[in-house]
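A single protein chain has been removed from this complex, and every other one stays in its place.
A, B and C label the chains in the order they appear, each numbered from 1.
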Amino acid sequence: MIVILKSNPDRDQLERLILWLQERGIIIHTSIGKSHTILGLVGDTSSLDVDLIAALDIVEDVKRIQEPYKKANRKFHPDDTVVKVGDTQVGGGTLTIMAGPCSVESEEQVVEIAKAVKASGATMLRGGAFKPRTSPYSFQGMGAEGLDLLKIARAETGLPIVSELMDISQIPLFEDVDVIQIGARNMQNFNLLKEVGKLNIPVMIKRGMSATYEEWLMSAEYVMASGNQNVILCERGVRTFETYTRNTLDLACIPVLRKLTHLPIIIDPSHATGKAALVPPLAVGAVATGADGLLIEVHNDPPHALCDGPQSLRPEAFDTLAKQMVATHQFMKTIGA
Amino acid sequence: MIVILKSNPDRDQLERLILWLQERGIIIHTSIGKSHTILGLVGDTSSLDVDLIAALDIVEDVKRIQEPYKKANRKFHPDDTVVKVGDTQVGGGTLTIMAGPCSVESEEQVVEIAKAVKASGATMLRGGAFKPRTSPYSFQGMGAEGLDLLKIARAETGLPIVSELMDISQIPLFEDVDVIQIGARNMQNFNLLKEVGKLNIPVMIKRGMSATYEEWLMSAEYVMASGNQNVILCERGVRTFETYTRNTLDLACIPVLRKLTHLPIIIDPSHATGKAALVPPLAVGAVATGADGLLIEVHNDPPHALCDGPQSLRPEAFDTLAKQMVATHQFMKTIGA
Amino acid sequence: MIVILKSNPDRDQLERLILWLQERGIIIHTSIGKSHTILGLVGDTSSLDVDLIAALDIVEDVKRIQEPYKKANRKFHPDDTVVKVGDTQVGGGTLTIMAGPCSVESEEQVVEIAKAVKASGATMLRGGAFKPRTSPYSFQGMGAEGLDLLKIARAETGLPIVSELMDISQIPLFEDVDVIQIGARNMQNFNLLKEVGKLNIPVMIKRGMSATYEEWLMSAEYVMASGNQNVILCERGVRTFETYTRNTLDLACIPVLRKLTHLPIIIDPSHATGKAALVPPLAVGAVATGADGLLIEVHNDPPHALCDGPQSLRPEAFDTLAKQMVATHQFMKTIGA
Partner (left out) sequence: MIVILKSNPDRDQLERLILWLQERGIIIHTSIGKSHTILGLVGDTSSLDVDLIAALDIVEDVKRIQEPYKKANRKFHPDDTVVKVGDTQVGGGTLTIMAGPCSVESEEQVVEIAKAVKASGATMLRGGAFKPRTSPYSFQGMGAEGLDLLKIARAETGLPIVSELMDISQIPLFEDVDVIQIGARNMQNFNLLKEVGKLNIPVMIKRGMSATYEEWLMSAEYVMASGNQNVILCERGVRTFETYTRNTLDLACIPVLRKLTHLPIIIDPSHATGKAALVPPLAVGAVATGADGLLIEVHNDPPHALCDGPQSLRPEAFDTLAKQMVATHQFMKTIGA
């Protein structure tokens, strides 16, 4: 970390700053220039608060050189993390396809979809039991019963299950779930991150609606710092001024995160766009860009289809897409992309 | 709610939609135009999901006419909500001044600041015991002990106390706190909102980092729908591309919320700007624009001041500001603004 | 267009509104509901200003049903526009590869790069002669001389040339340029759009830094309304809170624009990311998502490489990428994606 001091800093304050840093085990290199003095801080600066130091009267600016995340950092963990889930894995060259309904509605629905997506090539079943809704008057999901139905579908198909956990109090219900999803709105629910960090279940963290890469990786760091190294990152679009799509899918995150972290990267084009017709081209594009996998909403088409998400593909459309994704994943290896 | 259908909508789908709406008690007015058919939905449409309907194959677009919030809506509750807190109140013409340290650090610190801000005119003491921090390696607050110190300061000064609650599991610790603050990152932690909605303690909801007015009011609605009508809104800046200030303070929220809701509005210029020098002009500006009160960080200046926030005012600066705010509040009444 | 009136609208104002609309040739369907009256406006509503009507005292809200753009609208022009440029074309199934240096620096530089990119498969040469720079003290481009050097490179290679026009006064200099580029900062320089709309040269419009799809298409509409139908759209990333990349590349624009408009779509990953290492995966991803072409910065590597853009690929890296893009483009046809 580099601290740029204002010209003629107050001596007492400077001494207090230096003492305070030294108490934290930081070694300080001072470089005195014509107009500014610069302090180079060496040691473990990850617990120093940039904003606090930057705001001291004597400080002009502060610049981090090292990222504030360590366990999630590719620099210190050069090998890709491969997350084992049941008989399959996320990362390590596998193309993960998580598919299923936005909300679990009935045993019939979820089992039928599970069978269909498995036949098409999905490697995991996703389904929402607890649903974060902006309105208190909207359907909030089937809850514990929904999780039971997912487990029935798993028993029938062998597909591992992924479902969203919204609150610490729900943790006991998720002990037999294969991947715990942390939703975008909970990406900075730090207490929740600490608690799932104590579990022995993989955690998939969705990117917050307006989160930067660093903030997202710091959320992964919270889980990993509590002991759980099986973290998966899931991009689901960021908020922009465009309202035609629900959010703006950021595929650049794939090569960026590949460099910054060793954690696997899943792309969710269904939620990002909110429109089923946009899902196939972006899903194929994500595979070509190098994603480790996709999260895709699929519903069957019963008379009450109204309750399914507008961004859901029907099983036939998903079948075509799954084959295109697998073919594209193979093809990319042949051209070295 | 108005549903605009595509030209030549599929008949079966249209019938299914109409049936589905009628099952929910909605009355439908159909208006057939040259190129489009329009359905006017009458009844309680607050539980209908705009996105779901908008995404049906036969639907071109959907337009809400009524806001999705009811209990927080000025239309249905024309009178201003006045929240009683100890011997004081928020709203109803009172100028609320919540002041205190970002983090509670010691009994000496918090009692000294409490006495100082009371002498200057503060009406409540704020202080953080549980701190949401982006890094797991940063100081996370004193926790329960911090709450105890706040209560000591309350006993010494008579000032009601405001502190942030981060998680459902902390609720028992907050039973004797005067105002529970829900932080920006928890604005859409819906389970937490439901639980504080069951308490008999006023709740102050900070605006989410990128939240719209409607999303913010829907969070208030969650608390109110659970039974707790004593909700205070607190603007703390929204994220923009400007990085000179931490966030961009949105003072337009004052007249906007005054129209949309009956809930009182507090402005937090300390957190919004992240720079102490910007707090006084914006605090006075907020009073002149019509805010019900201010949330301002104040710290005393001990040798270890480094741990205090850069956006904190010292007691002397706060004293000057508090007097300016009170004078401005009085003056505005004289000119009818 | 649908106009939702407030309950009990002032009669005089309503009559004035209806008269004003009728004077503009609009036919009005009135539908009176329980709480709201709705006006359905039929006719050419593209010249009506939504904001103006929405702000009338008697109006609750206004909803466009039809897009405000006509000539750029797929609904009225279902066939893809194919823009002929020299012996090649943009759109219509061709993969366009525009490559070259950010700034033209010397004859040697631009000719060498032109030969290299042509050999690798580029179909056009791009190069900046006039450079929009945020600082008045930065190099502003070679100007007219730069255009001359591009023409020399064209003569040597046969590649059509693409270059940015910044101001109406520069138009005479661009009469022999093959494609005129309008930069992101000029996307809403309406006078400039009108003037290039009078030329018989294809115009490529870069998306504004924070522009929505509709705003972007309205800029295309300005050019087309002036007579020039040969418009190409170029996505170069939008501003988000992420600062690791210069902007956030929005590949969802490809399927969205394919639906909204008949104009061809070029993707610029170099400018969007600002980092050369991110260009190849995103360029291949853009081809897989269905882009009509790419705009890619390439520089050779002379001793003064410092002046080249950090987002530029070297010719060898471009050669590998160009082959991957062509292969991916072919492959996508085989899988029907």
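The rule is short, and it goes like this: a contact is a pair of C-beta atoms (placed from the backbone, for glycine too) under 8 Å apart; a residue touches a chain by one contact, two chains touch by 3 or more.
Everything quoted here is computed from the prediction, not taken from an experiment.
For the options A:K118, A:R154, A:R239 or A:H299, the residue in contact with the chain missing from this view is A:R239.
Among C:P9, C:G43, C:G86 or C:G274, only C:G274 touches the chain left out of the display. Here the missing chain is touched by one residue of B:V238, B:I266, B:L294 or B:L313, and it is B:V238.
Residues of subunit A in contact with the chain left out of this view: 2, 4, 29, 31, 33-36, 38, 40, 42, 60-61, 63, 65, 239, 241, 243.
For subunit C, the residues in touch with the chain missing from this view are 16-17, 20, 46-47, 49, 51-56, 68, 132-138, 140, 166-169, 185-186, 188-194, 209-210, 215, 218, 221-222, 225-226, 239, 246, 274-276, 303-307, 309-311. Counting over the whole complex, subunit B has residues 210-214, 238, 240-245, 248-252, 254-256, 259, 272-273, 277-278, 280-282, 284-290, 320, 323-324, 327-328, 331-332, 335-337 touching the chain that is not drawn.
The rule is short, and it goes like this: only the chains that are shown with their structure count from here on.
For the pair subunit A and subunit B, the fraction of shared interface numbers is greater than half, so the two copies use mostly the same residues to meet.
Seen from the C-alpha centroid of subunit C, the farthest chain centroid is that of B.
Subunit B and subunit C have Cα centroids lying 40 Å from one another.
Our note on geometry: subunit A versus subunit C, Cα centroid distance of 31 Å, whole angstroms.
Look at where the CA atoms of subunit A average out and do the same for subunit B: the two points lie 27 Å apart.
Shared interface positions of subunit C, defined as residues touching 2 or more other chains, are 241, 243.
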